[in-house]
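The block underneath contains the structure these notes are about, expressed in structure tokens.
Yeah, one chain of the complex is gone here, protein chain that is, but the others are all in their spots.
When the chains are written out, they are named A and B in that same order, and each has its own residue count from 1.
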Amino acid sequence: MGENGAGKSTLIKIMTGVYHSDEGEMLLDGRPIRVNNSVDAQVYGLAAIYQEPMVYPDLNVAENIFISHRSQGVIVNWRKMYQEAEKILAELDVNLDVRMPARGLTLAAQQTIEIAKAISLDVRVLIMDEPTASLSAHEVEQLFKLTRSLRDQGVSILFISHRMDEVFEIADRVTVFRDGRWISTLPRGEITHERAIRDMVGREIEDFFAKRVGQRGEQLMAVRGLNKENVFSDINFEVYGGEVLGFAGLVGSRRTDVGLALFGVEPADSGEIILKGKAEKIHSPEQALRVGIAYMTEDRRQIGLTMPMSITSNISLPMLHQYLSRFGLIQRQAEEATAEHYRDRLSIRTPSIQQPVAMLSGGNQQKVMLSKWLNTRPQVLILDEPTRGIDVGAKAEVHHIINELAAQGLGIILISSDMPEILAMSDRILVMREGRQMGIFTRQDATQEIVLTAAMGQDRSPLETA
Amino acid sequence: MMQRVKRYFRPEQLRELSLVFLILLIFLFFGTQIEGYFSPRTFNRVTSDVAIIAVVAMGETLVLLTRNFDLSVGSIVGLTAFFTGKLLTFNPDLLPVGALLFAIGLGAALGTLNGVLVAYGKVPSLIVTLGTLAIYRSILVAFPAGTKNVVTQDLPQWLLDLGGMQLFSIGEFDIKPVVAVGLVMLVIFQLVTSYTRFGRRLYAIGSNPEAARVGGLPSQRIVLFAFILCGAMAGLAGFMFLVRYGNLTPAAAQGMELQGIAAAVVGGVSTLGGVGTMIGAMLGALMINLLQQSLLRWLVISTFWVGALLGLMILISVTIDAVIINRLRNIWTQQGLEINPVDETKVVNEKESHDA
Partner (left out) sequence: MMRRLERLKSWEGFLLAILILIVVFNIFTTPHYLQIQNQINLFQLHIEKIIIVVIMTFIIINAEIDLSVASVMGLAGCVMAYLFEQGVPFGWCLLAGLMTGVLAGLINGFMVAYVGLTSLIVTLAALIGFRGLAHVLLENRSVGNFPDWFDRLGQQPLIGPFPLAMIVFFVFLIIALIILQWSGAGRHVYIIGNNRQVARYSGVNVRRVKMTLYVVSGTVAAIAGLLLAARLGSMRGDTALGTELEVITMVVLGGVSIFGGTGTLFGVLLAILIILNLRNGMGLLNITGEIQTGVIGVLLILSVLGPNIWRGVRDAWNRRQRIQRMHVGEE
């Protein structure tokens, strides 16, 4: 365990020979080994499964398992390969057609292929880097079952995760890293949540979530019967000023898709979006911005910020037209003034607003992204996993900012997979499951159990409070 | 039943079948338009030309599979044809095998330069081969050996015989050595790409380069080999070119890279890597060449339409691939999953019994 930047991923890459260490040694069975590349790792029986499974979409399942085998002959014996692949998958108790291409498999199925690959290599140490990050609860359950059966067969497993509950459920011993250093290793019986957090952060965090008393204002947005074929159907809710509306659900519940539809990136097929009593048809992000909707993505690196460009140009981007002179030239001073304003307001820690975003820490990047969307002066701000992958301190700061924004009268839609976060931050919680709305719960009614039950699909009459 | 069909019959094959169908359609259409079209002569003429383009296209396919480009093949074909011709002019006693090996070796050497620059120099293949396209051609032009052209009179007799020879005939349909070479290459490389480790790794690298790197595939070496083989195939095509035409100027085979890429793309090889077969590339070459040859004999429109049609065909092929075939492939695999889902109930049940 450890926060982002604690050095876990780098360590794995060194262990599997993707990166090289400057010093130190690695012992296997008490003997020092050198892993210079992935081939060495194969020889020693080390294998890693990454958060994003590394499959080849154009090859079929069996080939995906065997393609990087060192021992694979020059000539491919397809029949033998299919048989062996089927055998391994049967051992794992999964039923995949080994002749189908990997394209189109679910993430969980892709991970299964990776595990099958590791087994086929007679793995002795299996490293799993946040394997559950994008799995649904069912899939996590399945993965844990596989993991336990591997353990019982004598495979050592390094399980890396942010989710403390999972670590406590699956691990026999827990090691914590911080700032590239080893902090502690304890048996599961001896470690507590508080101890783990303290080791990860380096200090005790008493008030994890800032409590807030909401003051509900006027209705800003109402959504009626929003539909998108094969994605989600019949979504209905209202957003009020000064309120945080949480969107809870498992992965695959299509919460993000609703956000994208509201922001016009992937517009809905039918249904109404009413803003301050006026029905609007939102078909593009430009138009969503014009009517006062902003959407902050969960994927900071790929779609949130242009990493090599400056803080200033990232913040001004959606509103660039406001910084143009009559001839379409950028007025740098105005642009920089805005950036300075947000640097103060959200306390973005940087030597200069001309710094490329890539040089900032994850938490500060998150604040730049927040600034970018606040600068569009939205009425409704959709935040998709705003605290994913940032450290505990920055997380508290972001929570603070969200509360402040709500206090200023913004309507906030908070999409989050972090159950304690969504329970603590939201005034009301909308729960989705597989593209359907399971109900809206008020803060008083919502407990972890109720929300999870709704998210996982057991019947329970939701308490509608509009 | 449907499951079995889906398992063994893929959208890729559907695409190749429709290509065969289209080729037949073109053939029948021109049969009604051109007098004496359904004759062994048409067959003989088309097959010889297709063989050369197909060899180039197959080499190009190896490179395209790895998500790279080789724009220099036209220059390699021209260079090897020209230099082999010159070599035979000055050394008429050279054994045929020697000349063949010279051509293939020269092509492989030029391909090696491309491959080293792409795989180890980390220069994008577009840049490298756009550069070598010009460089190889200018080496040819700068070559100071006597007269600029290769002419049939200077070439040894065996080479000229090779061009007109018939290996065997079925009725009046002749199989020339050039055609036989093309067919042998097709068989060899179809087998290489589907039954060897090297071949499958070409697909893997093009399909997901990042996974190939992390998974420990020797990507650089494989890409290098793809370029070397592509160069060697172009060298072989150069030799075939010399055998077929005999008279060469320094502009020989100019633009053949475009025909090679066009053939591969029309045949269903993706420029995004990981998708395509040798049979597809051959079918693409056949279709393009049949169309070209037929237009030459069709008097209704000018033969100059050949180039314009080629461009249009590429555009239509990639559009169809992007819009229809890709969608089809996604539907295909998704349904495949529904047929064989991960058995969740079983897992859940076991979990429950475990808890109890």
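Going forward, contacts are C-beta pairs under 8 Å (C-beta built on N, C-alpha and C of every residue); 3 or more make two chains touch, one makes a residue touch a chain.
All figures in this text were calculated on a predicted structure; none of them were measured in a lab.
Among the displayed chains, contact with the absent chain in the complete complex occurs for A, B. Screening B:T32, B:Q157 or B:S302 against the full complex identifies B:S302 as the residue touching the chain left out. Note that of B:L126, B:L167 or B:V187, the residue touching the chain absent from this view is B:L126. Considering the whole complex, the residue from A:I49, A:L89 or A:L305 that touches the absent chain is A:L305.
Considering the whole complex, the residue from A:G104, A:P318, A:G393 or A:G409 that touches the absent chain is A:P318.
Of the candidate positions B:I135, B:I175 or B:L328, contact with the unshown chain belongs to B:I135.
Where subunit B meets the omitted chain, the residues involved are 69, 117, 121-124, 126-128, 130-135, 137-139, 141-142, 258, 261-262, 265, 271-272, 302, 304-312, 314-315, 318-319, 322-323. Although one chain is not drawn, its touching partners on subunit A can still be listed: residues 22-23, 263, 265, 284-286, 288-289, 295, 297, 302-310, 313, 317-318, 320-321, 323-324, 327-330, 356, 358-359, 372.
Here, only the chains that are shown with their structure count from here on.
Between subunit A and subunit B, the centres computed from C-alpha atoms are 43 Å apart.
Residue ranges on subunit B touching subunit A, taken from their complex, read 7-8, 10, 194-201, 203-204, 206-208, 210-212, 214-217, 274-275, 329-330, 332-334, 336-337, 339-344, 346-348, 350-351.
Contact residues on subunit A toward subunit B in their complex (touch as defined above): 17-18, 37-39, 41-42, 50, 54-59, 63, 67-68, 72-76, 78, 93-97, 99-101, 103-106, 108-109, 112, 138, 141-142, 145.
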